[in-house]
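On to chain A.
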Amino acid sequence: MLETNKHIEQKDFVLSVEGLTVSFDGFKAVSDLSLYVEEQEIRVIIGPNGAGKTTVLDLICGRTKATEGSIKFKGKELTRMNEHQIVHAGIGRKFQTPSIYEDLTVFENLELSYPRGRNVWGALTFRRDQQVIDKVIEIAEMIFLADKLDMSADLLSHGQKQWLEIGMLLIQDPELLMLDEPVAGMSVSERQQTAALLQKITKDRSVLVIEHDMQFVADIADRVTVLHQGKVLSEGSMERVQNDPKVIEVYLGH
Partner candidate 1 sequence: MNFIAHLFARYQLSHMLILALLLIVVLPLSMDIFRLNLIGKYLTYAFVAIGLVLCWGYGGILSLGQGVFFGLGGYCMAMFLKLEASSPENTAIQTTPGIPDFMDWNQLTELPWFWEPFHSFGFTLLAIILVPAFFAFVVTVAMFKRRVGGVYFAIITQAVAAILTILIIGQQGYTGGVNGITDLRTLHGWDIRTDEAKYILYFVCVALLFVCLFIGKYVINSKLGRLLVAMREREDRVRFSGYDVSAFKIFIFCLASVFSAIGGAMFTLQIGFMSPTFVGIVPSIEMVIFCAVGGRLSLLGAVYGALLVNAAKTSFSESFPELWLFAMGALFIGVVMAFPNGLAGVWTTYIEPRLPARLRSPVPPSTIPAVAVTTTAETSSTPSANPTVEHRHAGN
Partner candidate 2 sequence: MISKSRNYDSTRGTRRTLLRRMLAIPAALALAHVSLPALADSANSTGLAVTDSTVTVGILHSITGTMAISETGSVQAEKLAIDQINAMGGVLGRQIVYTQEDGASDWPTFAEKAKKLLVRDKVAAVFGCWTSASRKAVLPVFEQYNGMLYYPTFYEGLEQSPNVIYTGQEATQQILEGLDWADDAKDAKKYFLLGSDYIWPRTSNKIARKHIESVLGDKVVGEEYYPLGHTQFNSVINKIKLKKPDVVFISVVGGSNVAFYKQLKAAGIDMTKEKPLFLTISVTEDEILGIGGENIDGIYASMKYFQSLPNANNEAFVKAFKAKYGDDIVIGDVTQAAYLGPWLWKAAVEKAGSFDIDKVRAASPDIELTTAPEGYVRIHDNHHLWSKTRIGHAQLDGQYKVVYESSELIEPNPFPEGY
């Protein structure tokens, strides 16, 4: 099935990863991996610990440099770009543990992520005008933090910090959103709210999610990719993947 996909016009894919390999002192964390994400698709990557899931995200967003292979985003080669250039191209990345600015307020966190004045001169002359304020409030409402705008970010609960980070990505309006375990450490109600949030925000963008929570995966995924030892083990709908004997072997075999 992968083979046939490859010959379909590549323009349909927002992201196409081909032959991606990275090795750390001989250990291949990701090996000859290929992955294609369509527009407005929610793709979930699952796999046992050490399968290379986070490394794949790191490679796409430029945090780790690939040893071999190519990553094309809307036809642009990402492997030679810096992190901020990749962000400018339209990719947003959320980390596994909430990565927010704890010394700043929720408002400032969102404001800093607002995609304007991103070079030195722009940052010096940036003004907090009505447009910025409106956008911040809009996003804050979306991530359930409208009443906490003036709170220092380190006072938020763990789940709220996860939301804030998602909000910081949303305000950039990326075409591809990459989320690393967005519901880890959340309560049940927070988890449901997050699922609803994800459904809402994926209307006009593609999303790449790493997640362990199978219920959550089933709730949101269009398609699922299973990684094992740096390689794609299986790919397809949740149902198909769940019934793949290779997957069962890996997850339950030992």
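In this section, a residue touches a chain if its C-beta (ideal position, glycine included) is under 8 Å from a C-beta of that chain, and two chains touch if they have at least 3 such contacts; residues count from 1.
Here is how the candidates were picked: all candidates are chains of the complex that A comes from, given by their letters.
All figures in this text were calculated on a predicted structure; none of them were measured in a lab.
**Student:** Chain A in this complex: which of 1 or 2 touches it?
**Tutor:** Spelled out: of the options 1 or 2, chain A touches 1.
**Student:** Under the stated contact criterion, what part of chain A meets candidate 1 in this complex?
**Tutor:** Chain A residues touching candidate 1: 61, 63, 82-84, 87-88, 92-93, 95, 99-108, 111-113, 115, 117-120, 123-126, 128, 130, 133, 136-137, 149-152, 154, 168, 172.
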